[in-house]
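Heads up, one of the protein chains got dropped from this complex, but the rest are sitting where they should.
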Amino acid sequence: FGAGTALAGHAVQGLAEEPPPWMKTPGEPFTNYGRPSPHEKDVIRWISANAGAPGNGISWTPLHKLEGIVTPNGLHFERHHNGVPQIDPHRHRLLIHGLVENPLSFSIDDLLRYPMVSRLCFVECGGNSNAGWHEEPIQTPVGYFHGLASCSEWTGVPLAVILDEAGLRPEARWLIAEGADAAAMNISIPVEKALDDAMLALYQNGERLRPENGYPLRLILPGWEAVLSVKWLRRLQAANRPVMARNETAKYTELLPSGKARQFTFVMDAKSIITFPSPGRNLSGPGLYQISGLAWSGRGRIRRVEISADGGRSWAESALQEPVLPQCFTRFRLPWRWDGSPLVLKSRATDETGYVQPEREVLIAERGRHGYFHYNAVVAWAVAEDGTVSHVYA
Amino acid sequence: FGAGTALAGHAVQGLAEEPPPWMKTPGEPFTNYGRPSPHEKDVIRWISANAGAPGNGISWTPLHKLEGIVTPNGLHFERHHNGVPQIDPHRHRLLIHGLVENPLSFSIDDLLRYPMVSRLCFVECGGNSNAGWHEEPIQTPVGYFHGLASCSEWTGVPLAVILDEAGLRPEARWLIAEGADAAAMNISIPVEKALDDAMLALYQNGERLRPENGYPLRLILPGWEAVLSVKWLRRLQAANRPVMARNETAKYTELLPSGKARQFTFVMDAKSIITFPSPGRNLSGPGLYQISGLAWSGRGRIRRVEISADGGRSWAESALQEPVLPQCFTRFRLPWRWDGSPLVLKSRATDETGYVQPEREVLIAERGRHGYFHYNAVVAWAVAEDGTVSHVYA
Amino acid sequence: APEGPKLGRPASPEEIAAQDINVFPDGTGLPPGKGTAHEGKALYDAKCASCHGPKGIGGSAEELAGGGSLTGPHPDKNIGTYWPYATTLFDFVRRSMPLDAPRSLTDDQVYAVTAYLLYINGIIDERTEMNAASLPRVEMPNRRGFIPIWPGEKAR
Partner (left out) sequence: APEGPKLGRPASPEEIAAQDINVFPDGTGLPPGKGTAHEGKALYDAKCASCHGPKGIGGSAEELAGGGSLTGPHPDKNIGTYWPYATTLFDFVRRSMPLDAPRSLTDDQVYAVTAYLLYINGIIDERTEMNAASLPRVEMPNRRGFIPIWPGEKAR
């Protein structure tokens, strides 16, 4: 043995050496903080930053390389306006002022003593998937198309607890949040959300927040566009009106064909994407496969994800991996036998409010092609006879 | 402002500088794979390895530094017999043989194409918490006492799928699993478990397994002592009897006072630990606190975690953080006002089978003090008048 | 909400004033100071043009002028065509720009460069002074260009 017969799709069959070298010599020692295998070195956030400003841009979660629903912290997508601040947590404060009875300042040590809750939920940039608006379908791995979305277990203090302590005045309708980064990013948040499920997050997947995800403190507004989940949170001003910051006027508003723009579009609508098969993750010949993908909705739980292998004429219901949680990535899977003929795969999510992910034509008929943000249309993958997968508008 | 009045427990009140330095200069650039803040450099696995053999030992998850239920991959506990093998996934194979119709060999690429499932579950070493058997209560942070347990979202192929393909013979009662490490660790697994919920895990918290957690392939046997969740899995021999390997005879058996030992003790019984307050995480004066901790059971879901602040005379029911999943860490929390008097805190878990975590005297009456493995008694923390927390037997 | 341990330290008016840099459309939050486009031009050329290009066009960072239309096949969103409030410019530039040295401008400089940006967008003339009183009164071309989705969305 040692070299086997080459079967379809499997070049190397036998083992070159028995026992393999790593069974004959002691392995590597323990580590205080582990890292991925060097063989997984292409499982990275793909960085797209401004040439003139290295801290301005985005990096994408490689959704096409991942399984399950949790995004490991090292791969959570990034959006920075001016880099990742290196904050000393002992010198960081959260100030609450404006329309409150008691303007207050909190240290991180203070907040760590408050009652906490945990929840698994997605964080998605309002600009995620925006290549979908392009006239030509972008050809890129899923993560570099839809990977401005990640999902973690966040733990922190319900914002309502702190607002109670400060004594929000009845006239207060908005909270203007501000980050302690070099962009001092500010944005206005309705008090309804702040009092509902907003969280002052301190932990991400068990450990303290990562620097690029807001260490030592960030807002989490489950289901809402991520620009509102302000990182490096330092200040909340209660006000009776929004501040009309750059990122809620010039950005994160959607221009319609009429020339008017939608403003205060907060909720991320239901979306689904097939991560396997997908561009770059081709089929290796006819046979049985498991279609796998992710769905999520800012409005609540995913109720159903349907899959079509005929470009949308017929649909089959996929299995949703338990637990199915509100405002959380939901992994869907479906066994599927490919007969080798060319076809078009689609997935379509329905959430618990009954909202159904729209076809692209429908979304574009409603919004035009220049909204830039909040693209959530059904995505279509064409499978060619040789198993190659490409993105199509179909 | 700048220097504030010192309040109890909070030395630095104001900010030394406004705006802080990290708001005046661009932050750090994007990274392909992120890391924790340098300010969290003491949130590490604590290594306890054999002086003469650096790859033989354990490293602990710092449960006292974490919140929520997910263990980040970098902090998953380690137990290695002879180090972490550096396996080339393209040269790794899984062989199934013995009492099967079709002995088969699978590459990792093969397995990646199989139907997968995901589940959040704990992995706990059978020797976790064994300092509880000591005559004197160990004084150490929780993670270095109970941190041979971690919890992740594992994704992989149900072992039953592969066993179906190989055609398990009716006489097959056990599967002897073997790892591709330098210890070639082998152990016998009942087919009942193999066919029930055993998983050939390929992904851990979204990304491929970490080297120290079995990359590229490990078994996950939810709820069973972790030595059975064989890492770097390379071989499964179906047999009609256990192989009686060193790790199921000389180790992972519990010596009783009679001189006889319990053998094939697989299930990890219900356990709970209060992570705050806990040794090293003291109270900073009388006032309101949130007690927080972790509970889990190898038999299913946690049904209830009760907390006593009077050494076990009276108990209050804590809130369990949703989702409460079977064989999974469950975070419990309880608001608690400390009046400043010395007392003893305990937590007690009950699982969905009705099993109640025993008091230490009861466990020791049943097992003696030399079982070494499967220690799961109620843990008691004494809070002193100055807020210092220590481990006591009470 | 559950009860908290109430550890918040009262924040003094001075402490708040030192941190509060939010500027609202009605001018709330604008500091004393003033500046004209004429004054702002030199500053812009020295501290902004390297990224945003001369007169706000043709740099590596976003265009800050150039006109254009919000309809048709290639809508042009910029300060002149899209931004609804002049106060946002002051708010944003003071907190975030120049990107390589945020918070380095004096309030007078921010007024001046804000005036310059309004000027190159054809909204004010070169000599009009921008200050806490005049800036909120600048009527931006796209002031009425936004359809409120919230709180309508809330109701869904």
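Annotations for the structure displayed:
Going by the order they are written in, the chains are A, B and C; count residues from 1 in each one.
Keep this in mind: a contact is a pair of C-beta atoms (placed from the backbone, for glycine too) under 8 Å apart; a residue touches a chain by one contact, two chains touch by 3 or more.
All of these numbers come straight from a predicted model, not from anything done at the bench.
Across the complete structure, the visible chains that the omitted chain touches are A, B. Of the options B:Q139, B:T249 or B:S341, the residue whose C-beta touches the omitted chain is B:T249. Checked against the hidden chain, the listed residues B:E153, B:E178, B:E212 or B:E306 yield one contact partner: B:E178. Considering the whole complex, the residue from B:E17, B:D164, B:E317 or B:D386 that touches the absent chain is B:D164. The residue touching the chain not shown here, chosen from B:K24, B:H39, B:H97 or B:R304, is B:H97.
When you scan B:I47, B:A131 or B:A261 for touch with the missing chain, the hit is B:A261.
The chain not shown here touches subunit B at positions 50-53, 56, 81-82, 95-97, 102-106, 110, 113-115, 157-158, 160-166, 176, 178, 182-186, 190, 192, 195, 234-235, 237, 239, 241, 243-246, 249-250, 253, 255-267, 299, 353, 370.
For subunit A, the list of residues touching the undisplayed chain reads 1, 4-5, 7, 9-10, 13-14, 18-19, 23-26, 287-289, 335.
Definition applied: only the chains that are shown with their structure count from here on.
Taken chain by chain, the contacts link every pair, so each chain touches all the others. Centre-to-centre separation between subunit A and subunit C, using Cα means, comes to 29 Å.
Each of the following residues of subunit A touches two or more other chains: 53, 82, 105, 110, 113-115, 182, 184. For subunit C, residues touching at least two other chains, in rising order: 2-7, 9, 15, 19, 99-100, 102-103.
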